[in-house]
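One structure, as structure tokens, below. Some questions next.
With one protein chain withheld, the remaining protein chains of the complex are depicted in position.
Let's look at chain A:
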Amino acid sequence: MSSPFSINGGACVAMVGKDCVAIACDLRLGLQALTVSNNFPKIFNYGDVYLGLTGLATDVSTVAETMRYKVNMYRLREERQISPQTMANLVSSSLYERRFGPWFVSPVIAGINHTTGKPFICGFDSIGCIDFAKDFIVSGTASDQLFGTCEGLWEPDLGPEDLFETVSQALLNAVDRDALSGWGAHVYIIEKDKVTKRLLKGRQD
């Protein structure tokens, strides 16, 4: 219980669909059993790329801001947006820099590569090992539950609307079986030239 990864609680999931990707997170921020806030989103946007961060809340904020600085510097030098693949390598090397005193976060990346037009998702451990998955990535205190719901509900080539329903049901039902996650959710459906952000209410306990 005193693991830095499970003090504040939280959950995040990313999924691949047909020419679209989804990323969703819960909104809870807690101190062990005490809920401190029900409006703590864990997904951050960097141009074409969406980064989900679960784990120790202070590190979630710090890593999100550090990545914002690094991506801004990239955009200034390169005069173009960062691609999801490049972002993945940037996150990975940034985390490995802290190999012996890691950020206590489990990041998830989702986005569509604008050169290739291909959907991309990946996940990391806290020291930057990348998990390239073709189906879905889960992270946070409800990761066991998310593995169960995603493995049961996900199927290949889902369209944007079906992918939204799938990712939402996977997240909502998973966090309802985890005391440290929940209290509403943010869901992003990312298509080639459209991003839809939806706010889910979910159980308020």
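In this section, a contact is a pair of C-beta atoms (placed from the backbone, for glycine too) under 8 Å apart; a residue touches a chain by one contact, two chains touch by 3 or more; residues count from 1.
Operating definition for what follows: contacts and distances are computed from a predicted model.
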Report task. Out of "Proteasome subunit beta type-6", "Translation initiation factor eIF2B subunit alpha", "Methylosome subunit pICln" or "DNA-directed RNA polymerase III subunit RPC3", flag the one the UniProt entry gives for the chain missing from this complex. Result -> "Proteasome subunit beta type-6"
Query raised in the report: Pick from A:T86, A:Q169 or A:T196: which residue touches the chain that isn't shown?
Result: A:Q169
Query raised in the report: Who touches the missing chain here, A:E65, A:E78, A:E97 or A:E151?
Result: A:E151
Query - Residues of chain A in contact with the chain not shown - result: 144-145, 147-149, 151-153, 169, 172-174, 176-177, 202
